[in-house]
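Structure incoming, see below.
A single protein chain has been omitted; all remaining protein chains appear in their positions.
Chains: A and B, in written order; residue numbering restarts at 1 for each.
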Amino acid sequence: LPYSIIQVFLLKFITLLTDFGLQDGYPGVMKGVIWGIAPEAQIADLTHFIHPHNVLEGALVLGRAAPYFPAGTIHTAVVDPGVGTQRRPIAAWLGNFYFVGPDNGLCSVLLERAQEWGEKVQIIHLDRPRYWLPEISSVFHGRDIFAPVAAHLANGVALAELGTPLNDPVYLHLPVPQPLDHGWQGEIINIDSFGNLSTNLERKHIPEPGKVNVLIAGEKINGLVRTFGDGQPGELVAIMDSSEHLSICLVNGNASQRLQSRVGDAVVVKF
Amino acid sequence: LPYSIIQVFLLKFITLLTDFGLQDGYPGVMKGVIWGIAPEAQIADLTHFIHPHNVLEGALVLGRAAPYFPAGTIHTAVVDPGVGTQRRPIAAWLGNFYFVGPDNGLCSVLLERAQEWGEKVQIIHLDRPRYWLPEISSVFHGRDIFAPVAAHLANGVALAELGTPLNDPVYLHLPVPQPLDHGWQGEIINIDSFGNLSTNLERKHIPEPGKVNVLIAGEKINGLVRTFGDGQPGELVAIMDSSEHLSICLVNGNASQRLQSRVGDAVVVKF
Partner (left out) sequence: LPYSIIQVFLLKFITLLTDFGLQDGYPGVMKGVIWGIAPEAQIADLTHFIHPHNVLEGALVLGRAAPYFPAGTIHTAVVDPGVGTQRRPIAAWLGNFYFVGPDNGLCSVLLERAQEWGEKVQIIHLDRPRYWLPEISSVFHGRDIFAPVAAHLANGVALAELGTPLNDPVYLHLPVPQPLDHGWQGEIINIDSFGNLSTNLERKHIPEPGKVNVLIAGEKINGLVRTFGDGQPGELVAIMDSSEHLSICLVNGNASQRLQSRVGDAVVVKF
């Protein structure tokens, strides 16, 4: 009993995802604000290296990471080129966890997934300044609005208490693979720090993994491998990555450098 | 009551600011040392990307971040080109929080602010090795002296117990704006990872934000905007930043790259 009480009352998980980088101390400031309101919060950095203002990249990384956190985790995301304008600050319950951040599509991947799976979704326009810092700058809502709101959620304040219900959130248009004769045309949606090229092609686009051809940048890859060890060092391979997307990788190397690939480049699966 | 006891006894916040980078594991080692002495400490990284040996930059980032942490937070800062020399290790109470680090001006911004506001200041020369690690290297006092001292503070050891009072701390000479006919000449004091150019000019130097001209690198900016959204993408704007300093920014872009600006470059306000 005491143990479960401690779990319920003391352990609240908050994540931070931003495009702030780690040079200037901004993510640290958000942690200070959170602990000032919710001293028991446990805070994890997802990443602060989203490319500046790249809301789509933020949405994809958040969509990949969020499901691995405990139920009830408060994901606080700030990629916010519209800070200080009319764009609305929001908080949301998305089936299994909270999102706190700007209403610019940053939660699109999580939101669409929750809706697709028929889970409960509740979105709130954050319009009650009593849950914010006393002074609000026009350039750092991560510190002044989103961190305090995340902390109040961690303290058990009800989502509906934080503002007004909202039914028209901004959606990002996520790139969708296009059907071809005997195949699909997808594209690169993320390049990780190893140079692996993650695409928007999923299992459903690849009926027979051993028999498809993958075409990228003038190269043809015959079939998918199950693991990097199934290829030779320096060989270009296609593989289902850790988020179950088709990924093009160079064994023990950097596919992005080898192919000079960029996000948005076409990747075709033929069968 | 139990909740407040837990807060008081279990939750102690320590921050780390260094120029160590994140490649070599040094900040992690400091966390290990802290937890070995104060297992209940909650530790936040402010930044480890202060440019090597740039004490002024460290002092400015610390000055901006520290006020947002809970009262009593222990700010541990190590930008320490004089490590192993006669420069003194210090700990200090600066009005509302602790500072632990080298006596080289790294706490100047916090110290001058506390003095300006008439807050209690107490500075201690750390000269009692019983509060350090058993063996002291001549190159890593962050691990051997500052982390253990921060941990003992978190455990409730009184500041005065850690060493001898000190009344002549090293001050950094912070650049001060110079008055002009109908204006002020300031300078760039920080460039953040977005390329925004923060200056030492504050509200008191800008009587009518809508009417001043801001001169930088041969460009003239007419008036301040209240938010990035008041400018056009690609437009150079002047704005009060999140630490209430005048900042020159490129809307949805990088002002530092566009203007080829460096810390120390002149910025003039004319009215």
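Simple rule for what comes next: a residue touches a chain if its C-beta (ideal position, glycine included) is under 8 Å from a C-beta of that chain, and two chains touch if they have at least 3 such contacts.
Because the structure is predicted, anything quoted here is derived from the model rather than measured.
J.: Of B:Gly82, B:Pro209, B:Gly223 or B:Gly253, which one is in contact with the hidden chain?
T.: Per the contact definition at the top, the residue touching the missing chain is B:Gly82.
J.: Touching residues of chain A against the unshown chain: what are they?
T.: The list for chain A reads 3, 6-7, 11, 13, 15, 17, 22, 42, 44-49, 61-62, 64-65, 68-70, 73, 190, 192-194, 226-229, 239-242, 252, 254.
J.: Please identify, in ascending order, the residues of chain B that touch the omitted chain?
T.: Looking at chain B, the ones touching the missing chain are residues 9-10, 20-25, 27-29, 31-33, 35-36, 39-40, 43, 52-53, 81-86, 137-140, 143.
The definition used in the following text is that only the chains that are shown with their structure count from here on.
J.: What whole-number Å value describes the gap between the mean CA coordinates of chain A and chain B?
T.: Taking the average C-alpha coordinate of chain A and of chain B, the gap between them is 30 Å.
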